[in-house]
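All protein chains but one are shown at their positions in the complex.
Coming up: subunit A.
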Amino acid sequence: MNGEDPQERPEQIRNIINGLERYNPQAADVLEAYLQQQCEEKFCDCNANRALLKLYQLNPDRIKDEVITNILVKAMTQFPSPQFDLALHLLSPSHSNPGPNSSSDLAEAVSKLRVLNAQLEGAQYARFWATLDSDDIYADLTTDIAGFEEMIRVRIAQLVSQAFREVQTSVLEGWLGLDSEEEVKKFVVETCGWKVDEAGLVHVPKNPENEAKKTEIREDVSVDMFSRVIKRAWEDNA
């Protein structure tokens, strides 16, 4: 799973999340600093971040709102994957489902992020960029995550390459949240290394995913499968 166990994870963190230290409320400080590092250095360790959410779950007095939202935004950059959902499951129900009578800032922020995430998971990329622009709160929520928009853009491009052999620049313009066809051309050529022809059609290099080759599923037969029949035959004779 994306962003589950990154190579960047230091020894100290590994010890915390794999041992009983993960239940020590003091470990929250270390994990918070580690999250900060992830935000700055553009990598993601959702497994370690869940350990932090678990500590918050057991010790609600330690909760820091901006840490929770940062974890969610980091998890969101791994779309499509269950990471965001797995993090949500660890939040207190009252934080992630704002009732009519219990509106807190955190609950509101979480519900806003859930909208964004649903758009990414649902591959409604143009709508995602529009939502992101629609409210200043999103700028606040993503400000700590270095290169947030760029990460999302690269990820979308990667997903497009797994489904498309050719795609119109106009479609990509909306999906990548860019302002002009020129910017799209610049992005796909420089960042992705794809080609654009005169008609404005972007050509994605061949890869196993965008080929959609015909395959036949064949039966795997191993000797082990016959073991019982052979055993039986032997026993009957004996």
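The criterion applied here is as follows: a contact is a pair of C-beta atoms (placed from the backbone, for glycine too) under 8 Å apart; a residue touches a chain by one contact, two chains touch by 3 or more; residues count from 1.
By definition in this document, contacts and distances are computed from a predicted model.
Per the UniProt record, the absent chain's protein name among "Eukaryotic translation initiation factor 3 subunit L", "Translin-associated protein X", "Nucleophile aminohydrolase" or "Nucleoporin SEH1-A isoform X1" is "Eukaryotic translation initiation factor 3 subunit L". The chain not shown here is touched by just one of A:Leu52, A:Leu90 or A:Leu132, and that residue is A:Leu90. Residues touching the missing chain, restricted to subunit A, are 1, 20, 23, 47, 50, 54, 57-58, 60, 80, 82, 85-86, 88-94, 96-97, 99, 101-102, 114, 118, 121-126, 159-160, 162-168, 171, 174, 201, 208-221, 225-229, 232 (touch as defined at the top).
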